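Removed from the display is one protein chain of the complex; every other protein chain stays in position.
Here is subunit A:
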Amino acid sequence: MASDSEDEDFVPGASDDDDEDEFPEIDTRSDSDDADTPDEDEDASDASSSSETLHVGPVGKTIISDITGRPKTVYPEIEPDYDSDSSTEDDPNRVGNVPMHWYDDMPHIGYNMEGQKVFKAAKGDELDKFLATVEDPTSWTSAFDKSLQSDKPLTPEELDIIKRLQAGENPDATYDPYEPTVEWFTGKGKEEVMPLSAAPEPKRRWVPSKWEKKKVLKIIRAIREGRIVPKNPKTAASQPKVYDLWGTPSSNQPPPLPAPKVKLPTNAESYNPPAEYLPSAEEKKEFEEADREDREREFLPQKYGALRLVPAYKDFIYERFSRQLDLYLAPRVQRKKLNIDPNSLIPQLPSPSSLKPFPCYRASKLSHGDRRVRAISVSPDGLWVISADEQGRVLLWETLVGRPVRTWQFKSKVGALEWCPRKDVCYFVVALEEQLHFLTPPHQPASIASLTHALLSPSVAPESKAASPSPIKWKAPEAGVLADDEKPLLTIELPQSSGLVKQIAWHRRGDYFATLSGTESHTSVWIHQTSKRHSQAPFKKVKGSVQRVAFHPLKPHFFVATQRYVRIYDLSAQELIKTLMPGIRWISSLDIHPSGDHLIVGGYDRRLCWFDLDLSSKPYKVLRYHARAIRSIQFHPVYPLFASSSDDGTVQVFHSRVFTDLMSDPLIVPLKVLRGHRTKDGLGVLEVKWNPAHPWLLSAGADGTVAVWSS
């Protein structure tokens, strides 16, 4: 137990004066011991209390002071003898502070006190060093001793110092930074007895002040005179004062509008309402699930058997609050409340039954099979109808019978066909692609037939007046177009690639007619004169693509509808008269009232515009009641009727009375919606035509039928 006894040298409790001189020195004996027996060292540290064992340096004793009577620490006196300095201590190597590399080549590292060489310790190679770090647990707590040129393990005291320095504490373990203060000059019984100055006390300390007296007198005087009044007692001020506010005249400004009053409660709010007011289970659920803002009424009706059972209404404060929010946050607008019958808003129009006759039901139907019927036309006397489908078949049939009398089969699609409005002759024009054929129905009276032949295929062809050669050729038919007996009397060949003719518009007199082809050039519109076999293009250029053309029934005016505008030209003066702006995105159809003063325009955007030509260039009335695009519209030539057909498969019939006096507006009354056509591929009724003699309507549908609507 040698190591134990050596350890005790460092225990402060057991230390003597001579222990101190070992303070900075590293004890070689203890080092070697520690290296040999590390477990024993641990035992030793366990045995002694840690703070005591880790003490380095002089150790103080705590004694009671004679003077103050308090405990104080007394350190042992340091004797300034040889032993008191550690530098005089036993160092085995006495070479002093010389660079040790001087001894690098030597076997020794210096000399001891006796002058004998101190030899180097046996030094292992790097592997030994490494093994030592692994095997020896004290190796990481050892430091290199310069004078002995070898590693020495650090003592626990030194390690403790290092730990304290690392923690930023005082390295001395016994140092107490919070020692109690020693009161030398303060505290009970230690007051200074002697004054600092020996000057006598001044008079002002004990004589009452004259100036203060003056000030007080001034205040007293002011109080007496009533210049200083005491404050009103608090209780009187806090009470709100009321008086006759309206006793004095008020400004004659009008009062601000009173806030609207809260709605009065209804039966549902009663504590005992009739049973029918109580909500059903689903109503209750709906109420509870809805947000407060979405509820129709802010409470659920409830029934209580007695007044004593009625609980507090939990939203009471919230409702008062929301009323107040309404009062100061809601913008108030004075609204005129319309106390009228909503039905009075519906315009009072004459009853349709008083506006008879108009087509009401379908009298007959002619089927073209499955092919769309694009064009129909009624003969001027109203007896015959021709209809053409998309595959070039033209049927001639009687209006009343509805059976085809004659069929013509063309090789290409028929774009348009129109009966000549003259009554002394009888023929019609069928427009194919780039070709117009003049056909005459069979079984005509002899006089009419001969006149027609004389007009269309005279023995001597009339001389064309045109100086320049026209691109349009009028010629007798070739043999191959149709069978021999069905041969057209006359054919007009339009210029090449002018496209399918979309429309044929006859002039009222039956001599001129205009054709409209599909191309978007100025040559899409042609005006043909039958008697002189002459064709001309009226426009050098046209703005936009022409959708529809029409002749004025009385004046030499010509209407051209482009995609968005309708332009009226004077043919004799050769100038533009007026541009109408219907506001339709895409015009589909156009017709002129027989009086010539009114115009209706239909569009693919479902709008139908009525223009009074004497008035504005904006429509007089815009009707929008078809569900799909309007395809065709037409005025009846005699009766005050017009009809419109649409892709929704309906035909709508209107009464349209135009007055001769300028003061009254035209009267438009919706009469009847005729349903009967099926829509097919998004197309409904493609064409409507009136029978000129009767209030009968013909409609051609995309479903391949032509219907006759009779009154």
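Note that contacts are C-beta pairs under 8 Å (C-beta built on N, C-alpha and C of every residue); 3 or more make two chains touch, one makes a residue touch a chain; residues count from 1.
The definition used in the following text is that contacts and distances are computed from a predicted model.
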Name under which UniProt lists the unshown chain, selected from "YALI0F12001p", "Anaphase-promoting complex subunit 5", "DNA-directed RNA polymerase III subunit RPC6" or "Pescadillo homolog": "Pescadillo homolog"
Omitted-chain contact residue, chosen from A:67, A:345 or A:446: A:345
Contact partner of the left-out chain, one of A:64, A:207, A:262 or A:281: A:262
Residue of A:101, A:188, A:241 or A:443 in touch with the missing chain, whole complex considered: A:241
Candidate in contact with the missing chain, chosen from A:139, A:174 or A:270: A:270
Missing-chain contacts mapped onto subunit A: 226-227, 229, 231-232, 234, 236-238, 240-246, 250-253, 255-256, 258-259, 261-262, 264-267, 269-277, 280, 299, 301-302, 304-308, 310-313, 316-321, 323-325, 327-333, 338, 342-343, 345-349, 351-352, 623, 625, 668-673
